[in-house]
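So that we are looking at the same thing, I have put the structure below in structure tokens.
A single protein chain has been omitted from the complex, and every remaining protein chain is retained in its original position.
Up next is chain A:
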């Protein structure tokens, strides 16, 4: 069975049901609506991003469905991204963030994790100023505020 997805800019994408259902949001919508041919609107996702998301879901369509991870450990690994995913994530900053936002909205946890791991890997090893440059972030700390936070968190320097 094919599902039709409509992006923000009104482009239609036909995908197989099992691919579309990698998104828990879409899966639930299909369950609610039942057997229906009407397209599912995704007003929060542009066609460029949706295309990438569908590409990811198609590649991973046979992956086991992720189980709810209730483990206590908040610190997860980021060095286990598979090669296809790494290539998939070689996009510009804006697309990277858009993919993360879309994965969050569509509730596709593996894609969200890959996106966030990718950003985490970009952050690692850089100074705050380097991170700001990469992500176009303006430093809104005063020098005094920055110095104080640095001092109060000096302990975290120990590796």
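As a convention for this text, a residue touches a chain if its C-beta (ideal position, glycine included) is under 8 Å from a C-beta of that chain, and two chains touch if they have at least 3 such contacts; residues count from 1.
Definition applied: contacts and distances are computed from a predicted model.
Participant: Assuming one chain is omitted from the figure, identify its UniProt name from "Lateral organ boundaries LOB", "Protein YIPF", "SCF ubiquitin ligase complex subunit" or "AP-1 complex subunit gamma".
Facilitator: So the chain that does not appear here would be "SCF ubiquitin ligase complex subunit", according to UniProt.
Participant: Which residues does chain A use to touch the chain missing from this display?
Facilitator: The missing chain touches chain A at positions 74-78, 93-94, 97-98, 100-101, 104, 112, 116-117, 119-121, 123-128, 131-132, 135-141, 144-146, 148-150, 152-159.
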